[in-house]
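Pasting a structure here, questions to come.
Note that this complex is displayed minus one protein chain, with the remaining chains in position.
Then we have chain A:
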Amino acid sequence: MKRLSMDDRLAKNRFDSDDHNSHILVDKEACRSCGHRACTYCCPAERYKWDTINDKLSFDHVGCLECGNCRLICERLNQGAEGYSWNYPGQGIGIIFREG
């Protein structure tokens, strides 16, 4: 099977996304001082990227698989530091696994 881009992989899934309200909040300015940026290589859906031009984190909650790995590898999300929070989306929004 040929390699698929992340967009192509995620396009196979069913999502009912709230495009405007993210269930995960991160403070991209504050993220500049992060020493490991583990979110950029530990997220199975590659939702976190380091924007090298602006030297800033970019994050897109749409396409999140809601695994919760970022909640654990990021100390700030884990401790709910100011500007950071991790929740499941409400009202059945978000990923809808049809296989699981």
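Throughout what follows, contacts are C-beta pairs under 8 Å (C-beta built on N, C-alpha and C of every residue); 3 or more make two chains touch, one makes a residue touch a chain; residues count from 1.
FYI, contacts and distances are computed from a predicted model.
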- Mind telling me which option in "3-oxoacid CoA-transferase subunit B", "DNA polymerase-3 subunit epsilon", "Chromate transporter" or "Electron transfer flavoprotein-ubiquinone oxidoreductase" is what UniProt lists for the chain we can't see? "Electron transfer flavoprotein-ubiquinone oxidoreductase"
- For chain A, which residues lie in contact with the unshown chain of the complex? 1, 3-4, 6, 9-10, 12-13, 16, 36, 38, 41-46, 65-69, 71-73, 78, 86-92, 94-100
